[in-house]
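For this depiction, one protein chain was excluded, whereas all remaining protein chains were kept in their positions.
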Amino acid sequence: MINNTSILWFILSLFLAPLFPGIINKVKAFFGGKKGPPVTQLYFDLFKLMHKSATYSRTATLLTRLAPFAIFFATIGAGLLMPGFFNPACCTFSGDIIFMAYLLGIARFFMVTAALDRGSAFEGMGASREVLYSALAEPALFCGLLVLIYETGSLSISGIFAELSPGHWQQNPAIMLLIAVSWMIVLLTENARIPVDDPNTHLELTMIHEVMILDYSSKDLAMIEYAAAYKLWLFSGLLVGLVISTPAMPTLLHFPVFAAGMFLVAVLIGMIESTIARMRLIHIPKFIVGSGALAIIALILKIAGN
Amino acid sequence: MNTAWALIILPVITGIISLFIDSERLRKNILVIVAFVHLFLVIRLCKGDAGELNGVWLGVDHLTRIFLSLTSLLFAGSAIYSMVYLDKHPQEDGSDLANWQFLKNRNAIYAACMQLFLAAMSLAILSMHFGLQWIGIEATTLASTPLIYYHRSRRSLEAAWKYMIICSVGIALALMGVFFLAMTATHHVELFTPAGLVLYAGYLKVRWLKVAFIFVLVGYGTKMGLAPMHTWLPDAHSEAPSPVSAMLSGGLLNCAFLGILRIYQVCVALPATAAFASELLVIAGIVSMGVSGIFILHQPDYKRMLAYSSVEHMGILATGIGLGGAAIAGAMLHAICHSLVKSSLFLLAGNILSAFDTKKVEKVTGLLKSLPYTGMLWLAGFLAITGTPPFGTFISEFTILRAALVTRSWYIAAFYLLFLLIVFIGMLTIFMQMTQGVQSEKPLSSGDHHRDDHDSPHKHTRKHGRHHAPAEEHEVSETVLQLITPVFFLSAAVVLGFYLPDSFRTAINGAATLLGGAIL
Amino acid sequence: MQLFLTAILIIIVGGSFAGLFGRMRNLSSAIGALSCLAGCAMALVTVCQSLFFASDTGRYLLNLPLGPATLCLDQVSAFFALPVILLGSLAAIYAAATAHYDEKHALGSYWFFYNLLIASMLMLLASANAVLFLMEWEIMSVAAFFLITHRSEIGTVRNAGWRFMVASHIGTAGLFILFGLLSASAGSFEFDQFLNAPATYGSYSTIFFLALFGFGVKVGLIPLHVWLPDSYTFADAHVSAVLSGAMSKMGFYGLVRVMMFLPVQQASWGWTLLFGGLLTGVFALITALVQHDLKKVIAYSSMENAGIILMALGCAVLATIWKLPAMAFAALAGALMHILNHSICKGLLFLGSGAVYFGTGTRKLESMGGLAKSMPFTALAFGIGSAAIAGLPPFNNFVSEFLIFLAGLKATRLGTSSALLLSATVLAGLGLIGGLAAACFSRTFGLVFLGAPREEKQPPPMEIKPLVRLPMAILVLAIFSVALLSPWLLLPVSRVVAEIGAPAGMLFSADDLLLSAVPLRAISAFSLALIILVMLGWRIQKSRFSKGEVQDRPTWDCGFAAPNARIQYTSSSFSQPVSEVFSSIVRPFRHGEKVSGLFPQHASFRTEAPDSLLRYLFLPLFALIDRLVVPLRALQHGHLHLYVGYLAIALLALLLWKVAVI
Partner (left out) sequence: MNSIATLLTLSCLLLLGSSRLRVAIRMVAFQGLLLGLLQLFAVGPGHLTPGLVILSITSIVLKSGLLPWLLNKAMIVSGTKREIEPFISFGASMLCGVFLLAVSGWIVSTLLETDPIASPVALTCGFFLVFSGLLLLMTRRKALTQTLGFLVLENGVFTTGLSLGSEFSTMVELGILLDVFVGIFLMGIMLFHIDREFDHLDADRFNELSDLEIAATVVEEADE
């Protein structure tokens, strides 16, 4: 059903999303001993890009023009299903996280086909890696979700986060921790962060996510950049909802606590990116399947538990 | 009863007469006329009064109705076909055999022996007296041996010789069986016929009946082509001219099968021998299906493949009868369908042979393009012989399988299906290779006589009337006469698949009750 | 029911007339196509009557040799008739429209067998008698065999036809035993007698596993799938559309029908279906990802979707055992919807691949690319089809996959460990299958239509005629209509589900229906919003903001001196990561020379991955049988006296065995 109070939070999340990469870069710069770009750098970029005119490759077809819109609106649609600021999501129904995952899937499908559309070697490379890694990552996400459903008994993500309480963490800390770690790895894979993919490398042969949007310009690039930032926001929202489970919190505290949680996640990602070097490509599938294994271990513990 | 005797004597007389007629055309016409007269008489006989006209010697009951009408129909079909076949192999003019060989002209022998063959088969089917039936079946062997040796080639001679020796030995053993059977009939029995013996079943000596059944099974089993005794069948059927092998497969095997059924009729009357006989029949059936499966896989010669498929189908019949219950009615239906389909397949093989002049499967490809009608019928025949639905064989094979399942004989059902599958795969490979693919070029049809590819030149060089005319490439067209019979038989098989006319149903059910089975 | 039978009659008669006029190509195509369309339309009337207005369509008696056979069209067969009618008619239009492309082959036999195939499928659905069912089943296989081997002068086509016929015959052997046992214990051949048949001849499990084996061959269950990729690849495009869209669904129809006969279900069935389906799906997708033939990829994907449907059926069986009506409803509705959705998408994809074949003359992914510019409509249709088949949201497959997910989620209600295992398999399995399917079809669509053409084609590919586009357009329409109207489609489907569940004692209350309907309403709303927004945004951007756009620059190539089409990612390179990860399953062949010398002249690299199960299981098995049979052939050695010896031995053996016993 639709709960209209969350629409305000949803709009707020739309505005706050670009802030997230800014914080990560700021943390990385701090670790690197540099001043680094201002936190609101992405806003400036988006504003700049919106006013530029686009150039397209000769081999590009209609799909290249259509893809950014699909990516943008699909990701926003996924946001509608995501509970933010400890409020239920705009639209909740049983199995909505599956719909969210598949909405991100359609976004990825358009990203990959657009990459192949322009007929460049690098983009095909990025596309083939992207599809494989995301295919391997999905089972982990779902297994973690399954354990939570089993814990809380509700079938929709908002219900789960509402039911989650510190009690669950005390009862079986191991399971919750395993899920958190596996979801963290899924986050890093899906949003092309360091161990899997380096967002600000300039070596096309090594990129995965960035190379697919190599040929975009102006408004298309803006939309895709924003969608990427929003996707990062979604996954970190998932993580925050899982870790900070506070049913009895007064509504006043919702915003500050959630914002603090998101900040902490951003810092965590920044720290990971500055401390770990990027993994070799052949090890990445093992790394992702490893995260799946963590989730399955949590599942087995749960089965053995009851 | 006189129509029955007429059925037998008429072909004998016309056979002997046509031996001495010289004009080719007249002889062929006689052959066809006799065939249709015989068919008309048979239909009149079968339509006759419902009661069994069981005289001492000849009698008509449901079994005879089925097999006699079948044989007569097949003979009519192959008579029509042989009109065309004989044109393709004109008369040998004067051969330099030793003066012993007063019969010079092989087409004359062909026509005569075909009619004698028909007479012998009618005798074998109509006769109720076991001794008379033995004479009939022995006469069929004698009449069919010269037919197999029609082509006068080394291979056909070898085939005829083997056929002669093995079948005669088999039938001699069957005669011993008949004597033992006579031994079982104590003084009470006055009529030495199946009905007579069944009447006094209580008084029969069980032990001698079992021994008699063993000898008859081995004896007539040889003629019928059951497994260990089937060795003559592939050679005889592949070397004989096509109409003859059609008659052999369609008609002769059924007569031998009838021989076994007659004594099975007696065995079923006594519970002790019933189990004994059906167990033996089932074993023989399954073994022959297995043996035929082995030889059909990768068989290079398509006529031999058809012969082995006859062995397999005789195996199916034997299994059907052995299983009892509804399977017996299924076996009867299967006998009808098998004869129709197998004879049309052999006639089609004759068409292919006369067009491509080789029996090798890999030399004949793209049949659908070179001989479209024969190709289509050839495929339809394949579907029929492997028991795919639109044809009647599917109904009978399914009934037999169901009976095996009902009697909880799992192994038999398993082997039955396994061997059916192996034969299907073997035949599928062969038929696909022949009908599909690129059209293989037809050799220049020399047309003088059937030359098999590895047939060594005769010792005496044959004096040819004319030296080879400059080989002009004339397209061998498919004449209508060649195709009428297969088309008619195959369509009959399709009709049987969908609708069973009442006369057929009563005949099949009557035969099943005779043999102690349930109706369809 | 009379209307349905006259429809079938029209199709058959039309087919045979088309067969007669084989020489005149256009005439025979016209007769064949029109009769097929007319028949399908009339059949559709009856189907709609039974499906949407739930009116009983009566019974009809057919007099067969083994007793009268009843024909009746209940809800389940009506539902399964939908794909047959839809694809049958559209493929007929497609075939008639593309008849002129290939002059070599006479169309007479083609149309006869095509109409026979459609008619036998419709008859199969209507038959409520074991013998008639078996007859129609084999006629369907035979007709399909002749359609597959239509171009029989090519060696691989014959090979595919041979493998198809052997596999379907083995399957039918299983069905022979199945219906033999059922009719033995029920005493008659009628389906309604089978319902309450005692398990006297073989327990329910044997009957179930026989059905799974017999119908699994046609459906493409993992070890029995060997014939499927080749047959769909080497048949004509519209034929493989009908085969994969309609014929394989007959396998599911049979399986569902037999499961309706069995009053009590066992857990082992559910688990076999579930894990069999999962294995089939994953194996199919991994092999599909490394294939280089367009139609083979699509063929493997029909196997994958069969796997998903089997998983759904497995969930349904387990749900009935665990007495969870909500889960059973979601699973069965998901399975039925997936059957319908899959036939729509698969039909579209195969017709698209046919159009590509007519355009470029080849099926090799290595030599395609950049077709979107020359064939825009096909590109659009194929794009929508591939996105739909991958199960992505705005399209129809996602709806049914979501229902199956829902069934998996609802299993957690039970709380037992096996329930958790089930939902884990469903979630993880379907998740993996969804991901791999998206990968496989983005790759296929990208390689064929996008980028620059990898090989120059003479003559350059042109778009197909408008008449050929009609079936594809209708299918695209069907995709969107099912996707957006899914909550309302759930009503007829729920009636069918109720009918399936009835014998097993599953009663579905209104709120079970609601439990599935609510998410579907949300999903269709979201899909509609997504489509409208994307269209709107693109329209606005195109009209108002695109004044400075430039379209003449080459793609960013990192300053490479002479970029050409060959530097694009080919199918081998795209599938290299996957074949790396799953190399143990796929075992690809690697052909390619090493790069050598200071200034390497020429190097090439190609991977090839024929079906590993076929290569390592069936071919060695068949070779073994041949080797076993050869020594036995010495029996027929030609020596006469040994033949007489056989006779003597047989006689003595029987005498000694039996005489001693007497």
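So that you can tell them apart, the chains are marked A, B and C in the order they are listed, and the count of residues begins at 1 in each.
Operating definition for what follows: a contact is a pair of C-beta atoms (placed from the backbone, for glycine too) under 8 Å apart; a residue touches a chain by one contact, two chains touch by 3 or more.
Because the structure is predicted, anything quoted here is derived from the model rather than measured.
Participant: List the shown chains that the missing chain touches in the full complex.
Facilitator: B, C
Participant: From the list B:R65, B:K223, B:R262 or B:R304, pick the residue that touches the absent chain.
Facilitator: The single option touching the absent chain is B:R304.
Participant: In the full complex, which of B:Y149, B:Y220, B:F257 or B:F382 touches the chain missing from this view?
Facilitator: Of these options, the touching residue for the absent chain is B:Y149.
Participant: Per the definition of touch given earlier, which of B:Y85, B:F117, B:Y150 or B:F180 contacts the omitted chain?
Facilitator: In the complete complex, the chain left out is touched by residue B:F180.
Participant: So one chain is hidden, and I want to know which residue out of C:D56, C:D102 or C:D626 touches that hidden chain in the complete assembly.
Facilitator: C:D626
Participant: Extract the touching residues of chain B with respect to the undisplayed chain.
Facilitator: The missing chain touches chain B at positions 97-98, 100-101, 129, 131-132, 134-135, 138-139, 141-142, 145-146, 149, 154-155, 157-162, 164-165, 168-169, 172-173, 175-176, 179-180, 182-183, 185, 192, 205, 207-208, 211, 234-235, 238-239, 295, 298-300, 304, 429, 458-460.
Participant: For chain C, enumerate the residues touching the unshown chain of the complex.
Facilitator: Against the missing chain, chain C presents residues 154-156, 159, 162, 608, 610, 614-615, 619, 622-623, 626-627, 629-630, 633-634, 636-642, 644-645, 647-648, 655, 659-660.
Keep this in mind: only the chains that are shown with their structure count from here on.
Participant: What whole-Å value do you get for the distance between chain A and chain C if each is reduced to the mean of its CA atoms?
Facilitator: 36
Participant: How big is the gap, in whole Å, between where the Cα atoms of chain A centre and where those of chain B centre?
Facilitator: Each chain reduced to its C-alpha mean, chain A and chain B end up 79 Å apart.
Participant: Considering only the defined contacts, which chain A positions touch chain C in the complex?
Facilitator: Contacts found on chain A: 53-63, 65-66, 69-70, 72-74, 77, 80, 91, 93-96, 98-99, 101-103, 105-106, 108-109, 112-113, 115-125, 127-129, 131-132, 134-139, 141-143, 145-146, 149-150, 153, 155, 204, 214-215, 219, 282, 285, 292, 296, 299, 302-303, 306.
Participant: Quick one: which bits of chain B touch chain C in the complex? Just the residue numbers, please.
Facilitator: Residues of chain B touching chain C: 161-162, 165-166, 169-170, 173, 206-207, 210-211, 214-215, 217-218, 222, 228-229, 231-232, 234, 276, 280, 291, 294-295, 297-298, 333, 366, 368, 383, 388-390, 392, 394-395, 398-399, 401-402, 404-406, 408, 413, 417, 420-421, 424-425, 428-429, 432, 435-438, 496-500, 520.
Participant: For chain C, which residues are in contact with chain A within the complex?
Facilitator: Touching chain A: residues 369-370, 372-373, 376, 379, 383, 387, 390-394, 398, 402, 405-406, 409-410, 412, 415, 417, 420-421, 423-424, 427-429, 431-432, 434-436, 438-439, 442-443, 445-447, 450-452, 515, 518-519, 522-523, 526, 529-530, 533-534, 537-538, 541-542, 545-558, 565, 567-569, 573-578, 580-581 of chain C.
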